[in-house]
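Heads up, one of the protein chains got dropped from this complex, but the rest are sitting where they should.
Moving on, here comes chain A:
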Amino acid sequence: MAEVIWGLATSHVPSIGAAMDRGKTEDPAWQALFDGYAPARAWLAEHRPDVAVLVYNDHANGIDLDFIPTFGLGTAERYEVADEGYGRRPVPDVLGHPELSFHLVESLVDEGFDLTVFQELAVDHGFTVPLSVWTPDPGDAWPCPVIPLLVNVIQYPQPTAARCYALGQALGRAIRSFPGDLTVGVLGTGGMSHQLAGTRAGFINPDFDAMWMEAVEKDPARLAALSREELIRQAGSEGIELIMWLVMRGALDEQVTKVHSDYFVPASNTAAGIALFDNRAPEA
């Protein structure tokens, strides 16, 4: 059977990728953010999974408003890095793992999560920035195949936090029921508090973010109980993306060991957070 060995939550702000692509990680505006990634990156480099599942949302690059799947899963052998308008990021395309993808689709549909299936999908910064947070220098290839799990966070009504958490729990069961020995990492992306439009643009809520960071480790059910309205009120209209962290968290065990977390304001107009959890049973 397959096993989820870690969960990583991280913001996916495009400028984080741009800072890396343009060699600005040691600029004063950015250095503290990247210093804060270092312990997680070092641990992840020592714990490479066989496959990863990355929970993210597209930003008008891989899909448009013709179709708005609430949840979707990629089943491709390869995912091209999207050109968002000014050339693609200088990072490798993403290899998929169709065998595990099809198993996940079947298992999740059987559990009542009727996912949209993506046989072809270009992945944008929402996907590649978290990969870069994990692996800053991938060379020709990312550390392992990665399966995209899409969540609609752009158009209201987004799925509820409770549904995202339940999907994560079903995802964890689906991974564990895979009939092959695989280690799996799960990434939940987006957030933390931010709002891009309206007179409230620039809104950041460090108290809410601190509460979220603590609860995502120890009491995710508390977060799953938050309403859409409460999330938008507390985390901003784009901060609702944090529901994608709950998909990741649901796939992990009730008890996890926090490896590292950090918080930084601002990455562009966003509060950037990272949290890494070891999901292996603690050694006796």
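Just so it is clear, contacts are C-beta pairs under 8 Å (C-beta built on N, C-alpha and C of every residue); 3 or more make two chains touch, one makes a residue touch a chain; residues count from 1.
We adopt the following convention: contacts and distances are computed from a predicted model.
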_As a check of understanding, state which of "ApeI dehydratase-like domain-containing protein", "Protocatechuate 4,5-dioxygenase subunit alpha", "Anaerobic dimethyl sulfoxide reductase chain C (EC)" or "Allophanate hydrolase subunit 1" is the UniProt name of the chain not shown._
"Protocatechuate 4,5-dioxygenase subunit alpha"
*Of A:Arg41, A:Arg173 or A:Arg233, which sits in contact with the chain we cannot see?*
A:Arg233
*Which residue among A:Gly139, A:Pro157 or A:Pro179 touches the omitted chain?*
A:Pro157
*Which of these touches the unseen chain: A:His59, A:Arg176, A:Arg222 or A:Arg280?*
A:His59
*asked:* Which parts of chain A face the unshown chain closely enough to count as touching?
replied: 29, 59-61, 64-65, 83-86, 154-157, 193-206, 228-229, 232-233, 236-238, 265-266, 268-269, 271
